[in-house]
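Excluded from the complex is one protein chain; the other protein chains are retained at their positions.
We call the chains A and B, going by the order they appear; numbering starts again at 1 in every chain.
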Amino acid sequence: MGLGQMIYTLADMPMGTAGMIMRLKAQSSTRRRLLDLGLVPGTVVRYVRQSPLGDPIAFDIRGAVVALRKVDAQTVFVDPVKE
Amino acid sequence: MRVESQDPLAAAAGRAKALRRQVEDLEGTDVRDTLVAALYAKAEDIYQNSVIEPQQRVDWDQKVDDILTSKVLGYPLMLLALGVILWISITAANYPSELLATSFFAIEKHLSAVFAKLNAPGWLHGFVVLGIYRSLGWVIAVMLPPMAIFFPLFGLLEDLGYLPRVAFNLDRLFQKAGAHGKQALTMAMGFGCNAAGVMAARIIDSPRERMLAILTNNFMPCNGRFPLLIAMASLFLSGGFARVNLIAALIVAAVVLFGVAITFLVSYILSRTLLRGVPSFFTLELPPYRRPQIMQILVRSLLDRTLPVLLRAVKVAAPAGGIVWILANLHIGDLNIIGHGASFLDPLGSLLGMDGYILLAFILAFPANEIVLPVLLMSYLGVGAMLEFDSLAAMKTLFASRGWTWVTALNVMIFSMLHFPCGTTLLTIYNETKSRLWTCAAAVLTTGTAVLVCVVITQGIAVLQKLF
Partner (left out) sequence: MCFIFPTVGPKMNHRDSVPRHTAADYTICLAGNPNTGKSTVFNALTGLKQHTGNWPGTTVSQTRGLYQYAGKNLALIDLPGTYSMLPNSPEEKIARDFICFGRPDVVVVVVDAACLERNLNLVLQVLEITPKVVVCLNLIDEAKRRGFSIDVRRLASELKVPVVPTAANRGSGLDCLKKHIWNSASKKIEAWPNLVQYPEVLECSLQQLEVELTRISLNGLSKRWVALRLLEDDKAALTLIKHYSTLSTGRWVCNEG
């Protein structure tokens, strides 16, 4: 995907796929909270569901299902993980 | 002049600053990132050493969530849950309510007989029996059965873990309204009691969004208002239908949805005016479903919700009943005091599609919403003919004789949904915000909305009726 991979975020993952956290764009308190959720680089997360209206979206993060709004998910860069 | 010794932490802080720079240069990230990464790495390490995960995960939670949060079924199922709970509450409450009402009024006859035998003065009998006792009887007969059924059912959903799914489904709307997704949870709490809902807003970090949740919580009908809604719906709007309870449940559900819609609307307007700002970061965990603890739910809902609410209602209803009886029987000129108050409020009342007595009842019920209905009955009954009251149907006759139509009942429901928070809730709002201004704003905002909506409904229907 070349350049495409650079802007691949949690919000771009297809449903059911997994991704490895690479980098967080957010700063200050939002960054802190994302980290607190366990979204530290190297973590593999899976996109498990979508709200009926398309947003928020939920991920399996370290065994817990956590919902994020797309705006916030867009600040987390991931690498797709093949299984 | 300031007298103080040097802050020793300041020296350490200076040292920390230099060290931080050093660490960040070497690690290439914020210290915070390094700390959290190490914590999670350790947690992962310990986890892998001590836990063997299930080989094959038949994840029932996921399967259930697939249905409960699905595009097609997510919303209908939420509506169904609300409708079914209300329908069961209304249907199952009918019989015990009638039974309680009948017994209370049977006892009333005996009480009156005792008063007569003792040659008690008429005012004493009126004050104690027709005032205090009768309003107590009403509050218990009307409120207890639906509450005793509604709360355990709601507790069941709560215990299962359905509420976070509701928040998940609804969040998009809150986001559009500029509010926090956890506001849905505070609203669910408001179903029980608005004061509790206002307290629960502490789960929201952003002060702006927390204020939105606090200000709009009152648009969720607390259990003190549910009996009124149910009574209105079953008395008026569904007359003539075969499946009265079902229709009544649908009407109450519709009114609740209306409250939700108003919550979104008011939040939307507020976050573009008084509480301007963008939504803050939001996360919500969808916890695993748990097997509900039925006995726990039954006991807890009775002890934590039904009884306290009932006790509060009883505490307020008893003196209020007495006072209203006095007001209804003290005459100035040829009208009693209630009548004076009511006729003063009448112009406003009729503008809102109600009458002065109804508005007065809402005002007198400021300490506790539960007593709107008993106060209203008392005020109506205190004037003129003494109706015998042994069934809910008698209430309909009384209201009809007072010129009520379905529009009146609708407005009473809407006004009850939207009007000023009760005394306890306002006090809680003050405690939580520590601001007189915002507390007043909560009262003005809700009442303003209530007035506006009622005027629109009444005038709109009047216009429509002229046209057709």
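Going forward, contacts are C-beta pairs under 8 Å (C-beta built on N, C-alpha and C of every residue); 3 or more make two chains touch, one makes a residue touch a chain.
Predicted, not measured: the structure shown is a model, and the values here were computed from it.
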Practice item. Check each of B:129, B:185 or B:248 against the chain that is not shown and name the one that touches it. Key: B:185
Point to revise | Omitted-chain contact residue, chosen from B:199, B:327, B:352 or B:426 | key: B:199
Revision key, fill the gap. Missing-chain contact, candidates B:103, B:293, B:435 or B:459, resolves to B:293
Point to revise | chain B residues that touch the omitted chain in the full complex | key: 1-13, 15-17, 19-20, 22-23, 26-27, 30-32, 34-35, 38-40, 42-44, 46-47, 49-57, 155, 158-161, 163-164, 182, 185-186, 189, 196, 199-200, 202-205, 210, 285, 287-291, 293, 296, 299-300, 303-304, 431
**Study point:** Residues of chain A in contact with the chain not shown
**Key:** 32-33, 36-38, 61-64
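Just so we're on the same page, only the chains that are shown with their structure count from here on.
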Study note, to complete from the structure: Averaging C-alpha coordinates per chain, one finds the centres of chain A and chain B separated by a number of Å equal to 36
Check your understanding: Can you name the residues of chain B that touch chain A in the complex?
Key -> 30, 32-33, 36-37, 40-41, 43-44, 61-62, 65-66, 69-71, 74-75, 168-169, 171-173, 175, 181, 279, 281-287
Review point. Can you name the residues of chain A that touch chain B in the complex?
Key: 24, 29-38, 40-43, 48-56, 58, 62, 64-69, 71-72
